[in-house]
Structures are given as C-alpha cells and as structure tokens.
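Heads up, one of the protein chains got dropped from this complex, but the rest are sitting where they should.
A, B and C are the chain letters, set down in written order, and residue numbers restart from 1 in every chain.
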C-alpha cells in the first residue's frame, strides 16, 4: 500500500512518516510539503538519514499516488484535499480541527473563524476516537471516509471521563480538566512562546477559557452522554485549562469529576474503569497506587489512566497521560487507518514507552 | 544583628543564608548543620566561595550566638530548639510544618504522625503568612514568638483564594487547587523521585489526596472565613493535587473557585483583587491578559496572581505563581523577620524576577 | 530463543528488555535482579505494563533458562556468571568494564581496583565493537564467547578516530576527546550528581584525567594502530574529558585530531570517512554542513559522525553522537548478539531517531 502524507515536514507529519515506516503493510510513502516542495525529507530532518527518504511533492501528486491520505496541514486549508480524496474514492484522515465538529458548523465557525468550504463532507465525516467510534468507522469504511483525528487535549480528557459518564457517575457540577502539555504540540514554527529561554524551567497556563479544544471536549462528552443509558444522562459541562511545561512530549490531564453521589471506596470505581477499558489495546488503567506520568507513555500510543478519590469522597480525580504526538496525533491517526483497513490495530504502534 | 540558621546546609537553609547576605541590618550569620558539623558552608556549597563563609556549628551554639533564629530543619525535630529560643527570649522562625497547626494537635498528629513535645509553644505560635497575620505578628512581637512559616503550596493557594472568601464569592462546591512544583521543593537529599532521568522531560502528580499541605490550606481557608464578615461565611472545602514538573524553582497553582453567584464580568473581580492587595509589597495582581508563570517570579519574593472567569461565568480561575524557595519558604521567613523587627518589609527581598 | 538478562532492573538492563522485545528471533526473556528478586519487572517499571512482563529471578535461574545471557551488572561482580555461561556453553555478553581489557589485568586493576577472578576467561574474550571486531566475533562464535560490550564514551570516541588512524592522518600530538553525556549514563541509583536540582540547567565536567573510559579509549586506539598499515603507525595519545549535561540520553564527543600533515580540503577527509564506513549499518557520516547532535540519534543505534577542519588546516574536528543507552550500551550489545547468531545485524535495532 502507498500511504500519502500531506504536510509531511511539520512535526505531526514527520512523526507520521516515522511511525508508518514501522508498519508492516506499507510499501511506500508519498510526502508533500508546501515549505520544502522539491527538497527531500531527509534534508529537512537529517535524523531520518538512511531510514526515511523521499522527495517532497505537491499535495495533488501525493493524492494521485496514494491509497490513503493523511493530512497534517494547519487548520482551514485541507478541505479541498479531502474533497479530492473522496472523489478519488480513498480515505482521508485529517489531523487538523476542520472535521471535528461534524455538521455543527456554527461551533466550528465560532472557534476557528472560518466557514465550511465543502459542507457535505462534514455530514459524513467521523470523529476518529477509536474507543468511542470504532464500530462506526468499521461499519462505514466501505465508502471513502473523512476521519477527523481528535485533538491532543480532547483525547486525554475524553478517555479519562468516558467511563464516568457511561456509568452514571457524573453530576451537574462542571468537570474540570487541568492539562499540561509538552512543547511539540506547538509545532515546528519558532515563536516566542516556545523559544527555549522563555519556556524552559517554568510552567504557565495559556488561553484560559479560550482554547479551541474546549468545545471539542464538550462535544465529546455530549456524544458520550447520548450513547449512555439511552441518552438519559445530561451532558456534563467542562472547564478546560491548558498549560505549557518544559518537556518535549506528553499531555498530563488532571481531571476533577464531581460525583453525583458520594463514594466511599475508590476500589469500585477502579474496577469499573478497568472493566470498561479491558479490551482496548491502547488504554491502560493503572493499578492503584501508580500514577499516570507523561514519561510513562513517552513514545507509545498508550493512554494511561489513574483513578483516585478526593478526601471528601465527592470528587473523582482521574489523571490521564498520553504522548501528545502519538496517541494525541499521529499514532491515533494510524490506529484509525488500521481500523479502516482491517489491519491489526497495533500495527506500527507497538513501541514500548521509553523509560528515560 | 546576628542571625542564626539551624539546618543551614539544606536547600531552604542555604537559600536563607544567600538572601540574608543581602539584608542591610545583618552583621553576621551563625550556621548549624548536623550532617556537616565542623565543616564550612562554602565547602558544602562552593558557589558561595568569596561571598558566604562560615564554620558549621551545633544548633545550640547557633542559638547562643544569635538575636533571632531561623530553623530549616525537617519536620518533628525542631521543637526543643524553639523552646530554647523562647527561653533565651529570642524569636524562632520555623520553616517546618511543626507549628503550622497551632493548638490543633489532632490534625498535626494525623498528618505528621507525631505528637507535640512542647504543647504550650503551639498555643502562642503565629502562622506567618504576612498578608493574613501581619498585624497579629506586629502586636505580639514584644514577647519572644514562634513564627510558623507557611508551606510552599499553602502560600500560593491561600493568597489566590483569600480575596474571594473575604468578598463573599465562594460557595459550597469545593475549591480545587491544582498545583505544579519545581524540584527544589524536594530538598537536597537525592531520591528516586528527583533523580534527573526519572523526572526530567515529564510531568506527574504525586500524593493525590494525601499531601500534608492539604490540611494546612483548609485551615487557612477556615481562618480567613472567620475574619470575613464576622465569621458568617462558611469555610470552603478544598481539593488539592500536587504535581512535579521539570523546573528548578517555582509553584504554579491553578485554582478553581466555584462562585456563589454567576458573574458576567471578570473586570469586577479583577478590580476586587487589585484593591484587596494594593498595599501588599509582594503580591502582584497581574493586568488582565497577562498570566502568572513560574518564571515571572523566579528568584523574587513575589506572589503573582492572575484572575480569570470560565466560559460559563460560574467558576473563577485564579492562577498564582511563587518561587517555592523564596515566597514559598526562605523569603517569606525573612519577610516575617522584617515584621518582627520593624525593618522595611522589603529588606533583603528586593530581587527582581530573573527573565531567563 | 530464550534470552537472559542479569541485572534487568538497572537502566541498561531495562533498556535491553525494551529493545529485545522488538527482536523477531526472541521467544522469551528471562530476567534477574538482586534488588527486586521475586517482584515483577512491570512493577519496577510500570511503563512496561502490557508490553513486558515477567518475574525477576536469581541470576543462576536466568542462566539455566537461557540460550544467551546479557549481563548489565555493575563492575566487578559478573565474572562468576560469565564462567557459568561458558561452562554451560552459551555466549555471555557483558555490559560492564570487566572484560574490556583482555589479558591486560594490570590496567584493569589500576583503574577498577580489582583483580581478575577468572583470568582464563579474559584471554579469549572479545571487545565487542562491531566496526572493529566484527570478523573476529564471527570467526570465533562457534565456541562459547565472552563479549565485552564497549563503554559508552569509548564507542563514540573510537568510531570518530578510527578512520583517521587507519588512513595515517594522526600525528604525535595527543588527540583530545571532549565529551558530554546525558544523565542516564549515571544509572538508576539516586545520587547528588544526578539530583535534578543539582544538574538541571547546567553543564559541568567530572573526573577530569581520571575517568575509567580513558584507558579503554587508549587501548582501542592502540588496537587500531596495530591493524593499520601493518602496525607501523604509532598509537596516538588521548586526553579525555567527560562532562554532564541536562539531557536524558546521548553522548556528544567533540574530537580534536591534530593532523600529521596540513590539509587544505575537508572534502578529501569527508570522502575518506564516508568510504571507510560505507558498509556499516549503524554509522552515518553526515553530509557536509550537517553537524552531529545528540537528538539526531536519540533512541536509535546510530553513531553519527561529522567531519570538520579547523581554520589552520592542522586539526581535524570530528564530532560524534550516539545514544549512550543504545549504541553506547544495550543496542550495541544486541548488535553483538546478532553477529554471534548470524541474525540480520539490524534486528531489534531498527528504531528511527526521535525528532523531539
């Protein structure tokens, strides 16, 4: 199979190339880049020398050459390529935010400042969080699909809250998602926020009450509420605060879920979470006493979850950790590809977390 | 004036020595160390060569030589020295947790696993958060006092919540304090948690629902409630989660305060916070749009506060930043000394935050 | 094949387990640990959950169960296990310094402070730098062998100097190896030098003129001189200075090789290096203008080499980069295993360097 990557020289695109190079079903990569068109990927990333090699083409050439296309472009520029893929009858897996809001163009427009260019595409696109929509993807994959790969923060947040909603634990008080991200989430373009001397040796919040991933998390929780107990559970509100920490990779989300009823024993909820995720290949509910940590999932596609109860027994403290570039971006995109093509969902994603 | 530091070779003790060397009223430091008794401070910390010099004595010798004593010992070993200072009629400023719970020995025993050795000392000791207890310290300083210097996390948390309680904004839903600390808070003794390869390039929580600073924060909020509006405001509950981040210094506390009533305009609360702290020499309520960041207070005695409202208008998101070793430990201790001796509260604490 | 790892809970042992889990010829790992005997590897390293699992045995049990044994023990304790393996007629690949000096017990004793326990083993052991001794290993592997896996610094230094000696470029002035290591080289045991607050945000030398890897480098250069041009080239002297930098992995060696004769054109030497290593699977001579960097080889078994000439044309400045835990330890050990068993030398070592 030939796999295309549009936007291959950004961090998510390059990470896709790296991970896909270890995928057993892939014969060839076709890569595009606007900034480096005509150059070679191994010149842009000399770390790839001897392992990944290829000329950087135009996006159109990539689409023409490929059996499936990943798009790692910035927001608001990829729709025409999605349309071209659907027309060519191949799947399009999009890592931008463009297709994450389905037919809810109003929310997209409010947060991304753009309207849809191809509204029909959004009606049939699927939000590619496998733990939530695996069956939907499987059932729809006979026709060409646009998969909206989830945002990094929404992945860590949603997986931590998912069982609590389904099992009816959540109440009316807003859930708080306090998340800390590594710097690779900011991409490859230099800017003050990610200038070493400005962000090293410090931690700080950013975009409080104004980050685009907040409505995406809310939308996910609403979707979960609808599938839980026949839709009788109200969608919980969420407050989301992102922070930047001096680490290359990883998102640690500390999630405070006010419980509908007090619990005395965390063991029950621990069991509930373990059962809920027991068949998931990439979710690990950690044993009691082991906390999620960004470096425990580093370079893997895992989402680690630790489940805790506050002193009062009234709030669940769920901590999730993902590698923002893998489960939070390129790895999850490959997981979606594996589902689309009936490959082993672990193919290309077998990396064991790096200890250091 | 001769100032004594017991436990001068730990991080808090050494930081005291460094800061006190810039204090205009201090003629001499007397230093003790159990681990390095007989050696010299500049051998333990060669960075001090040519600036801070002195033989490391016994604690008793330090007390005998000093006009005021700081204790930077671990918990549960300093009470006899406090007693000796009071007997000698000099003030004792304690950086451990031993005196932070006043006459509430039950709470101390529950969290620290020890009983009081000199119960009378605890009845008259004062919790040395100047913004809360400055007048109490001023009024009591004619007799020898034990000052309980606040914990690092409680300082950042309490200062962020203080105006909200006093102004009657808090409701019944628990306040959440999600805090991230630098590594110097772990002290000088090597351990796995602070081993570079284990904590670099990662962020993780620790001691969820079980950190000793949780009851200290709760106690502070209760104390504030009692002084606010004649004690009619119920003390808010608090959920506290500490995290470790790869930075040398700093504590960033992201505090979620559910509001009793919805607010539409953050400007009102911003104004309220600004007015509340307008005379405080070390609290900076940041202008709207500027967020607290650990590196904005690095190496200073400032507590920076930024005030934000969530999307729903129902929760205040207050972010505070302190240097855990200065306002969170040694700097605040010196601030307390300055109050005790009627010195300019800024003396020795004029360092401007380091940009990088 | 069952592969044994003695000392599996140290960093090098755990890294072996991680890498070997991706090796296609390995059915099972047998792991031992003195510190955690009876416990399970996934409890010691929760990052391994769901991927690497196994009870920690005694070293003797590991030897009994295995077809080849890696030893990641500290220096001076592994000889009896080597002897047991040879007796059982299986290969023993040792990551400690014990067998790196062959029959030159005097040098070993001088630098390691111990005598050989099984002198005969040292006579037939082979120094496992594949680029130097691949054929020797291949030719000897029919009988059970002790392979002395090279030290991390000597690997980076030797590969950078190797072609210069063989091609007769070196003169009498000592070669200088100025090397900077990441912290994982210090192992898993906490100590002051690797305490986060002591080593973060700083760079410093250590063990100047007294590091055990200095005689190992010298020995390698002498061995190379003997094979070059019939042994007519005198072994260059070397000055080696190690430094610690705040990074988890990697060794960057900046090597100054005074040239026997002045060169005008770096292109000639570049070509010479490229030709020399053209068939090596893990040595990359970087194109002119691209410098070796620790993060360009991160998590791979590559040794990157960049070749430069000083302004005067009299000194070659060769910069090499390796991942100290992979090419500098566990990866190279697996490379040796692959040679011993006629496996593809890349098996288990195909990881592409991580960009960030």
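One rule holds in what follows: contacts are C-beta pairs under 8 Å (C-beta built on N, C-alpha and C of every residue); 3 or more make two chains touch, one makes a residue touch a chain.
Note that the coordinates shown come from a computational prediction; the quantities given were computed from them, not determined experimentally.
Asks: Which is it among B:23, B:284 or B:327 that touches the chain not included here?
Replies: Residue touching the absent chain, from the options given: B:284.
Asks: Would you mind spotting which of C:96, C:125, C:170 or C:254 touches the chain that isn't drawn?
Replies: Residue touching the chain left out of view: C:254.
Asks: So which of C:233, C:269, C:309 or C:325 would be touching the chain we can't see?
Replies: Of these options, the touching residue for the absent chain is C:309.
Asks: What is the set of chain B residues that contact the non-displayed chain in the whole complex?
Replies: Residues in contact with the chain left out: 11, 14-15, 18, 21-22, 45-52, 183-184, 200-201, 248-249, 284, 286-287, 290, 295-299, 302, 325, 350, 352-356.
Asks: For review purposes, identify every residue of chain A that touches the missing chain, sorted by number.
Replies: Given the touch definition above, chain A has residues 11, 183-184, 186, 188, 190-192, 194-197, 199-201, 246-248 touching the missing chain.
Asks: Take the complete complex as the reference. Which residues in chain C touch the chain that isn't displayed?
Replies: Within chain C, the residues that touch the unshown chain are 173-174, 176, 178, 180, 182, 197-198, 200-206, 208-209, 214, 237, 239, 241, 243, 245-250, 252, 254, 256, 258, 291-296, 298, 308-312, 314-315, 317, 319, 321, 355-356.
Criterion: only the chains that are shown with their structure count from here on.
Asks: Mind checking the centre-to-centre distance between chain B and chain C? Centres are C-alpha means, answer in whole Å.
Replies: Their C-alpha centroids are separated by 47 Å.
Asks: Using Cα averages as centroids, what's the distance between chain A and chain C in whole Å?
Replies: Roughly 37 Å, centre to centre.
Asks: Find the geometric centre of each of chain A and chain B from their Cα atoms only, then give the gap between the two centres in Å, rounded to an integer.
Replies: 39
Asks: Indicate the residues of chain B shared as contacts by at least two other chains.
Replies: 197, 200-201, 246-248
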